[in-house]
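The other protein chains are all here in position, but one chain of the complex has been omitted.
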Amino acid sequence: MTTAPAKEQFDVIIVGAGPAGSVAALLSARAGLKVLLLERGEYPGAKNVSGAVFYGSAILNQLIPNWWEQAPVERYICRRDIAFMSPTTAVALDFRSAGAGYATAPYNGFTVLRPKFDRWLAAQAEAAGAFLLTSAVVDDVLRENGRIVGVRVRREQGEIYAKVVIACDGVNSFLAKKAGLQREFHSHELSLGVKEVLGLDPAIIQDRFHLSGNEGIAFEYLGAITEDVHGGAFLYTNHDSLSLGVIGQVSSLVERRKRSYELLEGFKAHPAVAPLVRGGKLREYSAHLIPESGWSMQPKLYTGGMLVAGDAAGFCLAAGLYLEGMNYAMQSGLAAAETAIVACQRGNFSARTLAIYRKYLKQRHVSTDFRAYRHAPSFVNGPRLQNLYPEMVARGMEQIFRVDGAPKQKILPLAYRMVRQSSIKPGQLLHDVYQVARAYLW
Amino acid sequence: MHIAVCLKYVPDPSTIEVDPLTGMIDTGRMLYMMNPADESALELALRLRPPTGTVTVFSVGPVEADRLLQDALAAGADAAVRVWDDSLGSLKPTVTTILLAAALRVKEAPDLVLCGGHSVDRGSGTVPALLAEHLDWPVVTDVTQFEIQAGRIQVQRRLARGARAESEVALPAILGLETGLVHLRQASLPNLMRVKHTPIPLYGLEELGLSPQDLYFPAMTLHEVMPPRPRARIMFSPDPSASVQDRVAQIMSAGVAGKAGKIMDSGTPEQQADAIIEFLRQRGFLEQPT
Partner (left out) sequence: MVMTTHEEKMRTVRFRVAATPHIVVNSEICRNECSVHACVYVCPANLFVPLDDGGILFNYEQCFECGTCYIACNQEGAIRWSYPDGGYGVTFRES
């Protein structure tokens, strides 16, 4: 049996067939480049976990018009809740829109199941001409004359060469580290998400969440839901199942010696959540790391012959009101592909040429968004905003609404007393108000 | 030497989930894989192949089975054949083996056919024997080890209760292999890339020279299904007068004394087959001829 020559040449090798990698492959292949898309799983999506709400509909619509008509989507999001929890109480901000862009094309967000969605997306890249190879784990980059010229797949004769390598290999990005673009992470920079998919009859989902047709909800929870671990929880509706999970900062899980899957059980048992998940049958349990620190954990985004995109580049916006990753993964994947296309046109793959990646990231609002919210993650994902204040709000509402014969209290003295009873110092409170304002208002 | 390996695309048992209310299997959640016993059979064939020999893989199944055959080519098989006809539905081993036998005859007849002894889905373990019937070749099942010497194969078999047997057959022959003997090798990167778009030749009934009537094989007729009759359970206690060693041995065997059997090592195959049928008849497993 003859074997193909070892040194096969591609224009672009993209490592990881998630949302970043597959759209990068799609765009590069459409531009006529010879593209190899490598995926370590048995199929694209086999290793991928998100909540998962995909907020990048408008972005994908530019690539594949009316993509939702052919893609495996679950429900479009027409209702979002942010709930503040104490162990027995919940106070929620309920947003519902039948407005343009929410309940009409291109829709604002869709729930998806990643193994199905990612598989479909990679197939689109394949249809555009990219060569998708699954069951191929990449261990290292190949260098020549100080520039990256390919990757090593963990198989016999695994060296494979390309003009540009785009690392979309996820939060742990071994490739960015091997290329010297990323440092080792600290445990306070990452959060662990554990998740369950609970099967439930579509009719029950519609009744329970007041939905019709393919409408869906995205609920997010802050406060005492993760006990004293810094983090939050979520609950989303799929077509015939619910996706729910708990997110906890790794360092905080270690300090408090809490097991994430036990917090998940506590979440499902909360009096405000239990009626929503009742009757659900566990279909799959999963876990994944989330690069929650955004701006501060970004690697160097390019070097000679290589670009980094998606979670591998820390493009995940986890800042209280926002919990978005797949859309930024796609935006950065597209920016990386645009960079690779220009580099191939110029025939120059030096770090200096690839520096236009920065420009494309700005044009696609990736770096601008992350810069704008650079102060949010460390603070928003901190203990006071994620857990303490939400719990105080929930407890406060409990006091305000309580009718037990005792004299009614006005809100300000009540709030004053609650702050006094808590461990928060007045100075801290003022500082936090300023921080919130700086993070979200200007 | 030309070796043929029969591969089956099976659902991964860990992904077969039965809904407790409806009793239905959730097919949407099933993932497929190469039957593990067939995987060892393929690896052994690749190791055994002499420099001038070939390994050809066969599978009976719909287009999804191409993936399995491409994996076999990537691992180093020389050729692959998929057998299927859109008129075929869910197949019983009796029909699968008629198709396989026809495909083996259409290609250059191999010297050796390796099969996984049991599949993880149906698991009847009948394919090697039925294939032998259709090809009229010798077959050895439950094979754990074998060696080829001068046109003959020395075979080691696993029998019940840990017993081993050694036998020898002449080529061409069919072997049914145990699961987990060896792991299939990882394909090299160039091979993996090469097979990705390799078309797999498809043999339908016409190419195999078969008509739908040829697929009829009156092996068994199901008359009636009955629940098993409960048997009285006798709690075993060891003989107190026996030595410690014997008592431990009795406890370990849970009181199951080896049933008196008979080793048939003489007579023609026909005489031996008659003896087995007579044995089954005496014990009421077969109806008396009318």
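Lettered A and B in written order, each chain numbered from 1.
To be clear about the criterion, a residue touches a chain if its C-beta (ideal position, glycine included) is under 8 Å from a C-beta of that chain, and two chains touch if they have at least 3 such contacts.
Keep in mind that what you see is a predicted model, and the values were worked out from it rather than measured.
Asker: When the whole complex is taken into account, which chains on show are touched by the absent chain?
Answerer: Touched by the chain not displayed, across the whole complex: A, B.
Asker: Using the touch definition up top, pick the residue from A:Ile205, A:Leu253, A:Ala272 or A:Leu334 that touches the left-out chain.
Answerer: A:Leu253
Asker: Among A:Phe10, A:Tyr55, A:Phe185 or A:Phe315, exactly one should touch the missing chain; which is it?
Answerer: Missing-chain contact among the listed residues: A:Phe185.
Asker: Considering the complete complex, identify which of B:Val18, B:Leu31 or B:Leu202 is in touch with the unshown chain.
Answerer: B:Leu31
Asker: For chain A, which residues lie in contact with the unshown chain of the complex?
Answerer: So the residues of chain A touching the missing chain come out as 40-43, 45-50, 52, 113-116, 134-137, 139, 153-155, 171-172, 174, 185-187, 190, 192, 194-198, 241, 243, 250-251, 253-254, 257-261, 265, 268-269, 274, 277-289.
Asker: List the chain B residues touching the unshown chain?
Answerer: 12, 14-15, 29, 31, 33, 183, 186
Quick note on the criterion: only the chains that are shown with their structure count from here on.
Asker: Show me the residue ranges of chain B that touch chain A in the complex, using the header's touch definition.
Answerer: Listed in rising order, the residues of chain B that touch chain A are 29, 31, 76, 78, 186-194, 196.
Asker: Given the complex with chain B, which residues does chain A contribute to the contact?
Answerer: Of all residues in chain A, those touching chain B are 1, 3-6, 8, 42, 131, 133, 135-136, 153, 155-158, 160, 283.
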